[in-house]
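The complex appears here without one of its protein chains, the remainder shown in place.
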Amino acid sequence: MLKCSYDALNGIFAKIAENAKLYLPADKDGKTDYTKWAEGVEWSNALNTARSPKDFFFPQVEDLMKFKVEGKSIAIDDIREESEDFVVFGVRACDVRSFDILDRVFLIEPYDSYYASRREHGVIISCACTRPTETCFCKTFGIDCTNPGGDITVWRCEDALYWQANTEKGEKLLGTLGLESADESAVNAQKEQTARIMEKLPLAKLTTEGFGGGKTMELFNKPEWKSLSEACLGCGTCTFVCPTCQCYDVKDFNTGNEIIRYRCWDSCMYSDFTKMAHGNNRLSQVERFRQRFMHKLVYYPENNEGIFGCVGCGRCLAKCPISMNIVKVMKTIGGSAE
Amino acid sequence: MQRIGVFVCWCGSNIAGTVDVVAVAEALKKEPGVVFSANYQYMCSQAGQDLIKNAIKEHNLTGIVVCSCSPRMHEATFRKTAAAAGLNPYMVEIANIREQCSWVHKEMPIGTEKAIILGKAAVAKVNLNTPLVPGESPVTKRALVIGGGIAGIQTALDIADAGFEVDIVEKKPTIGGKMAQLDKTFPTLDCAACILTPKMVDVAQNEKIRIFSYSEVTDVKGFVGNFDVTIKKKARYVKEELCTGCGACTEKCPMKKVPNDFNLNMDTKRAIYIPFAQAVPKVATIDPDYCNMLKNGKCGVCSKVCAAGAIDYTQKDEFIEEKYGAIVVATGFNPISMDKFDEFAYNQSKDVITSLEFERLTNAAGPTAGKLLRPSDHKHPEKIVFVQCVGSRCDACNEKGKEYCSKICCMYTAKHAMLTRDKYPDTEVYVFYIDVRTPGKNFDEFYRRAVEEYGVHYIKGMVGKVVPEGDKLIVQASDLLDNKQLKIEADLVVLAAAIEPDKSARPLATLLTASMDTNDFFTEAHPKLRPVESPTAGVFLSGACQGPKDIPETVAQAGAAASKVIGLLAKDKLTGNPCVAHSNEMMCNGCSSCERVCPYGAITYEDKEFRMPDRTTLMRRIAVVNPAVCQGCGCCTVACPSGAMDLKGFASEQIIAEVDAICK
Amino acid sequence: MQVKEYKPLIVAFCCNWCSYAGADLAGNNRLNYPADVKIIRVPCSCRVNPMFVLRAFQRGADGVILCGCHPGDCHYTSGNYYTRRRMALLFSMLDYLCIERERTRVEWVSAAEGAKFAATMNDFAEKVAALGENKRLEDLRCKK
Partner (left out) sequence: MQKITRDILVEKAVSLLENGTVCCVLGWKKGEFDYDVTPALFESKEEIEKDFVYDDFCGANFSKYLVKKTIKAEGKILVFLKPCDTYSFNQLLTEHRFDREKVYAIGIPCEGMADINKIRAIAGDGISEIKCGEKIVVDTIYGDKHEIDAKDVLLERCINCKSKKHVNYDELLGDEGEVIESNRFDEVARLEAMTPDERFAFWQNELSRCIRCNACRDVCPACTCEKCVFDNPKSGVENKAPANEFEEKMFHIIRAFHVAGRCTDCGECSRVCPQHIPLHLLNRKFIKDIDSFYGEYQAGAEVGSRAPLVNYTTNDLEPSEVFEGRGE
């Protein structure tokens, strides 16, 4: 374990930024979001960012290729940007888990080379939580917010910032930073303190009981879906703030001179989601609403060794215009009501 | 995918002088959808059109772009060309490379570059064109004429003569209108009744014509070819079908002091009356304001004397709904009220009268049986002053009168003056005028006869004041030619009151959505080229409701309106402009935004049942455009927030494609 | 590399009855105006959706002008009155978002005003040219 003083932090950021783009949470206008580090950008104390860091690997809009059509010939232009190395600093445990969930989608056949390339070039420096909030429920999914993982983990202790590499990539980067070594006592103390707070969280007792692979038939036809989805506006807020939602649409944009094929996030909450020639797959908002939660809580774990598609970051709890969310769904549909 | 042909016209050197037409044709050949491209000296010539026709057939073209002069010039030509080759005429687009390119840009490279871009825009549009077929709507082969004066009578007779059914709605108990009140007519001096009443009889006897007298139009719905009209038949308390017009009731009715409006209230009639001897229909009518039986249930004399048993005190207003293909407005005119003209003492002296009152005084069927007697003391007037332009040709700021010339006053005053001198040579006649306006066949000759043969004193100048003094009227006036003030002791003063549209015209215009000018005269579709049509399709104008007119003009216009109606009714179906708005019912919210901006009332709403994707059904309000009424302005397409409303021929996608092509 | 001279691109929506005829008249009278002005014919100025205006800017137009019949002379009696309201509000909003106000204009041009049409286009093109390229409402994907 290594450590650095908070005074030295700016210098360390500068060192990281020498070889890679560095992004970290910073406050602006009362909101926190990942910001490209430059001299003067302060690392935010906030628990988490409004937008999740999935953008770094799976941006909302990503150009895939360009092509020109002339007569019967099509000229394709591979416009893939040679991904630059980048470092995302200060990622919370929940969001770190989200990369694992996305990997299981994008890095299996058919292999998503766009995503893979960004994953390869990115280093994730996670940050352990110390002040979880009432909307946090990462523990429900077995995430330890005091041990967030990623390539490197930092602990924000009172006296210093503690660093530990978790992967080869992490070791390599950490080795270049010239930090002093440290014992783990401060970190351990902090872990214990955070664990005690975790017990007090209002959602501490939320469990995944009743969910998981194999529960499809049991849950699919529950009548409660109707009342849960009754007020759903069908907007895409939950999906777009979610760190694990990975659906996208591939579209063409005709600039007049050429066609840009790009992909952008899509939402299963939209009525025209995966609309095909025969029409829509899911015709009513109940079906669409159910799909999103069944996917996170049943279908995904069924295909991924029991790993749930939700990380308990709480963004959807804070952002849904009508305050409907996965916690309310789990408590109503599943067996985890208090 | 379309198969588009591009045809670049040289227009001699008009285009080719500043645009490299060969380069344009070559460049456009590469555009998506273009399979053929050619250039030619004069595309609009027979040879040019043949080139287009042959290319359409040979290359199976589905759309063509002609790069030539303005579409305002030859769009119609090339549409016909396309149609002749079996292509839908609306698959033609014109790139205006003459007026908007070669003629305004001097350098060949610039002109050529722009011409190519304009061509690309047209190609982009044609790629999205769809064949359009004009909508058709059936025509109800019956016309409605509103107003039963000479204008309405003549229109109805002409329409009926062509074999179509016509209904006349007249608000008075008889048709005949103003002309029925006149004595003689200028410039031939034939008696009005002698030429009008036979026409009235013709109307009554014509099997194709129905008369709704004592009736009003209360509602109009529908559109050209398909109007639904509600007519209110006011209760006349006499069964029309039973009344023989014998007149027994009108003689026996004890209520004798009812002002006789037909004689402009210069005498009285009974509470049950027939307006005049030749009235059509010759049916009695009870005036409910005066009839004792209707007012307090005491009397019933008419009922007792009526051998036919036609009297029905319980009669109610009746509403009749009829369908018409065309509507003719012939609501006529009235003299304006003289209330505001105190200087002429109209309200102070009975011997100051209007010209129309003078007509009745000289009419054999009038209150004096045709003898010219002063209303006050029934003496023969020895000195008569006629005042012209009372309320006509006023300043815009003068609230008393009208700005316009009433047109007929000069001639009828000359007529009155002449007839007076003819019958009563001892009577001195003065006419005060601003100008004497006599443009008409035999008009000036007529006026000059009044002056030269009949010795009427025409004095250029305006009467300033009329003061009743004893049994005389002191007329103070100025003689502008001799530049002196005059004071004439007259026995009778006759005011040539301005005429204005009938008061019923304004609400009627609202019902018909027909437009009016500030004076409440109906406006024409075009003041010169479509003078008898209203801008509202299917509504036509006849007579003085459109502007002041004399009888020959009115009759001429009545005939013209009739011929337009006949032209319309002769069609079995109406074909419209196919470039009309269309609402996609799947996207329409029924919010009424489109309806509110439509100037033609072409949009209505209906509740329609939709089968939803989840197999439920849903009732939704949706907009429906009547293609026969829509004129294709496209205002609704922008008012519509969902984009459900689009315009055929100028669809949003097409305009966006043009924008894109121009900007790329 | 040769620096290309900056030429503004101007899209002019002209109503069929007055302004398009006015443009034709300008042509008949050989009145010059910049070739940068490209006319799109619409039945009435009220057919122009604000979306078309934005589309033109997106695709690289530097100025957009709408021409219609003079108020009161609309072929469809009231179309241009609606245009007037819509565009007054749209232009005010564009200004609020700091799209230069000289880039948009509504001008009433009758079928008899060929000279006015040419003068308007000359003036508008000059003002737009002075502003330079449209940077505040551009879509970089559409730039060459």
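Just so it is clear, A, B and C label the chains in written order, and each chain counts residues from 1 on its own.
In this text, a residue touches a chain if its C-beta (ideal position, glycine included) is under 8 Å from a C-beta of that chain, and two chains touch if they have at least 3 such contacts.
Source: prediction; values computed, not measured.
> Considering all chains of the complex, which shown ones does the missing chain contact?
Listed by label, the shown chains it touches are A, B, C.
> Among B:K221, B:H526 or B:R621, which residue is in contact with the omitted chain in the full complex?
Within the whole complex, the residue contacting the unshown chain is B:R621.
> Just to verify: which one of A:V241, A:L297 or A:C310 makes contact with the chain not shown?
Here the residue in touch with the unshown chain is A:V241.
> Return the single residue from A:A20, A:L201 or A:V286 that touches the missing chain.
Of the listed residues, the one touching the omitted chain is A:L201.
> What does the interface between subunit C and the hidden chain look like in terms of residue numbers?
Residue positions of subunit C that touch the missing chain: 50-51, 54-55, 57-58, 71-72, 78, 81-82, 84-98, 100-101, 104-106, 136-141.
> Could you please point out the subunit A residues that touch the chain left off the display?
With respect to the unshown chain, the touching residues of subunit A are 29-31, 33, 47, 50-51, 60-61, 131-135, 197, 200-203, 227, 230-231, 233-237, 239-241, 249, 251, 253, 262, 264-267, 270-272, 317, 319, 321-325, 327-328, 331.
> Considering the entire assembly, which residues of subunit B contact the chain that has been omitted?
With respect to the unshown chain, the touching residues of subunit B are 586-593, 596-597, 605, 618-621, 639, 641-644, 652-653, 656.
Operating definition for what follows: only the chains that are shown with their structure count from here on.
> Examine which chains touch each other and state the graph shape they make (line, ring, star, complete, other).
complete
> Between chain pairs A-C and B-C, which one is joined by a greater number of C-beta pairs in contact?
Higher C-beta contact count between the two pairs: B-C.
> Based on mean C-alpha positions, which chain is nearest the centroid of every protein C-alpha shown?
That would be chain C.
> Nearest whole angstrom, what separates the Cα centre of subunit A from the Cα centre of subunit B?
One centre to the other, that is 72 Å.
> Centroid of subunit A to centroid of subunit C, CA atoms only: how many Å?
Inter-chain centre distance comes to 46 Å.
> Indicate the whole-number Å distance between the mean C-alpha point of subunit B and the mean C-alpha point of subunit C.
38
> Please set out, as single numbers or ranges, the residues of subunit B touching at least two other chains.
Residues 660, 663-664 of subunit B each touch two or more of the other chains.
> Two-or-more-chain contact residues of subunit A, please, as numbers and ranges.
As it turns out, subunit A has residues touching two or more other chains at 255-257.
> Write out the stretch or stretches of subunit B touching subunit C in their complex.
Per the stated touch rule, the residues are 70-73, 96, 98-101, 103-106, 110-111, 113-114, 117-118, 121, 515, 535, 579, 597, 599, 631-635, 637-639, 647, 650, 652, 655-656, 658-660, 662-664.
> Show which residues of subunit B lie in contact with subunit A when the two form their complex.
Going by the criterion above, the answer is residues 30, 32, 612-614, 660-661, 663-664.
> Over in the complex, which subunit A residues touch subunit B? Could you list them?
69-71, 254-257, 279-280, 283-284
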